[in-house]
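In what follows, a structure is listed as structure tokens, so that the remarks can point back to it.
Left out: one protein chain. Kept in place: all the others.
Naming follows writing order (A and B), and every chain is counted from residue 1.
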Amino acid sequence: MLTFILRRVAAGIVVLCAISFITYVLLYFSSANIARNILGEFASQDQVAAKEVALGLDQPLMTRFFAWAGHAITGDFGTSWFTAEPVVHALENRLPVTLTLVVVAIVLIAICATLLGMAAAVKRGWIDRVVQTAAVVGDAIPGFVIAIVLVTLFAIQLKLFPATSSIVPGAGADVWIASLALPVIALLINGVTGGAQQIRSAVIKQLEKDYVRTLRSRGISEREILFKHVLRSAAPAGLTVLSLQFIGMLGGVVILEQIFALPGMGALAVQSTTMGDIPLVMGVVLYTVVIVIIVNLLVDLINGWLNPKVRVS
Amino acid sequence: MAQATAPRHAQSAGENLLTVDSLVVEYPTKHFRAKPFRALTDINISIKPGETLGLVGESGSGKTTLGRAVLGLAPVTAGTVTFEGNDISHATRKQRRELSRDLQVVFQDPYTSLNPSMEIGSILAEPLGVQGQSPAQARARVKELLDQVGLPSDAINRLPREFSGGQRQRVAIARALALSPKLIVCDEPVSALDLTTQAVVLDLFLQIQRDTGVSYLFVSHDLDVVRHISHRVAVMYHGEIVEQGPADQVTVAPEHPYTQRLLLASPVPDPDRQEQRRADRHRLLELQRQTTEQAGVAV
Partner (left out) sequence: MSQPAAASGQTGTVVRSRVITRILKNPLGITAIAILSLMILMAVLANVLAPFDPNFANIGKTLASPDASNLLGTDSVGRDVWSRLVFGARTTLLSALLCATVAIVIGLPTGLIAGYYGGKFDAVANWVVNILMSLPGIIVLLTVRAAFGPSVWISMVAFGVLLSPGYFRLTRTSVQAVRNELYVDAARVAGLSDGSIIARHIFSVVRAPIIIQTAMVCGIAIAIQSGLEFLGLGDPTVATWGVMLSEGFKNVYLNPTLLLWPALAIGLSIGGLVLLGNAVRDALEDGVKIKARKAAPAPAAGGAAPASRADRRKVATVDAGTEHHLVKVSHLGVGYPQADGSVKKVVDDVSFHLDRGEVLGIVGESGSGKSQTAFSILGLLPDNARIVAGCIQFDGNYTVAPGDDVVSQGRVSSLRGKRISYIPQEPMSNLDPAFTIGYQLVTPMMRVLGISKAEATSRAMKLLADVGIVSPERTFKAYPHEVSGGMAQRVLIAGAISCEPDLIIADEPTTALDVTVQADVLDLIRDLQKRLGVGVLLVTHNFGVVSDLCDRVVVMQNGRLVEEGPVREILRNPSDPYTQKLLGSMLEGKEPMTMLVPAGMEA
């Protein structure tokens, strides 16, 4: 078990290194005019050259990367080139908003999708048709379009929610709830339909298994078969979908945060990439990848716990 | 063991169509440090023209692997497979193409051995096309083949799923016969079939052998099937051949303890004779247990 975790963590670190290198190389090509952009149009050529030296832009690619990586290992991601705010600090202010949004949404999706998917698989009939149709509709409309519709309808027309968030560091729970309600609902609508569809087919597949019939023949109640045996075997399929949705959402919130004017990582990502703020971009990418790696590890661990065959190997 | 030391060049294979000499098959395992899995150990068999060698054993005994090694579908780790005097144990794809004229196969499962999206006509024409026959020639031959295995000629344009298990197995047999081979490896060709269908298909195998003089390597888990169709029988157990000889000897009065157990384990369709056989089996098991115990004490 421990070796399994260690192996996965090691693999995660390798992935992390690979991605940071690739990202760094990509960004290298974007940094040509960065000093000029920072100083503005009226700075002299000498000032620009001095700034380039100060930022290390005169160094070759590999030197720059290893200099950055050397600091990153110690947890120092440098400071933003444009705002001079430490990257770690900027991220720590933004991360809670994004994580709260995504985690709350994924938990709600997991619960709703499981209930809906199981109901559709077991009861069939109208609820099954609703879930199936909803899955098609949910696939058809991009999340951010749903978000736009929600804002227009509930915030601007009906004024039930604030159209833009007022989350600031230290804001109370009421502000958070009011600000995150609509974005969470937007993510929920988009995620539940697909998730329910996957759970539905996984449960149906399990219900057709021989062992379910044998459990029935042994006098085990339908409820126990469903919740103890079938759900457990169907869970890995659902978890895989959820983890993919989670990763998708980490990207999707970029647009969502723009629509709802949320001060999260997404907004930071857009700002930093449009300006070419390399330290900040690297910070955003690394944080995101670390979150993804942790989620994937968690999913693997839960799958191992659910399935004894995986556990042994 | 005598065969193992025999010289291996072409002439000495003599009248044997197929000779398998000291064959070992190993599969690499997932973990790179672990020992490879040994599926077959020191296999020696031979088949003469027009002869059927029955290969019997239970699941995991390696009987299917042996058939696949002859066909080039399993890796030969050591030893040789000689067909008509040529060593084919490591034949290239091009050599296989040549070989496929004389060496063919019928698999167990008639549901997965035919491509579900291809029409019977194209399935049967495939081996002909590989040998460079023109579509017209191939079409004529396909008609002949369908007739030979007792299928209607309008089967050409139909898909496998429109046929029953027994009919599909006829298609698979027709495909094997397409190039008039000298040897057909039959891997459990009747195990997936119902009793009455099995009888019909076994008759077809016998009839084809009478008509064409083809040889069979006939793999089966069923001693009764092997007894019925084979001239000689080899018994496999844990990747080795434990006994081989004339069919009426091996399948009626076997010498190896495993074959003895296998023979008495198969129930007969009469309650009183079955009761007798059951008692014989229990006596045999008791006897073999005592023998092992004595051997254990002695060692």
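Just so we're on the same page, a residue touches a chain if its C-beta (ideal position, glycine included) is under 8 Å from a C-beta of that chain, and two chains touch if they have at least 3 such contacts.
A quick note: this is a predicted structure, and the numbers were derived from the prediction, not measured.
Touching the missing chain, out of B:26, B:42, B:84 or B:98, is residue B:98.
For the options B:24, B:73 or B:242, the residue in contact with the chain missing from this view is B:73.
Across A:72, A:215, A:239 or A:262, the single residue that touches the chain missing here is A:215. Taking the whole complex into account, chain B touches the unshown chain at residues 58-59, 68, 71-73, 93-94, 96-100, 103-105, 107-109, 112-119, 121, 123, 126-127, 130, 150, 154, 156-159, 161-167, 172, 175, 192-200, 202-203, 206-207, 221-225, 227-230, 247-248, 261-262, 264-274, 278, 281.
Contacts to the hidden chain, counted on chain A, fall at residues 15, 18-19, 23, 26-30, 122, 136-137, 139-145, 148-149, 151-152, 156, 204, 207-222, 224, 229, 232-233, 244, 247-248, 250-252, 254-255, 258-259, 266, 269-270, 273-274, 276, 281, 284-285, 288-289, 292-293, 296, 306-309, 312.
FYI, only the chains that are shown with their structure count from here on.
With centres set at the average Cα position, the gap from chain A to chain B is 55 Å.
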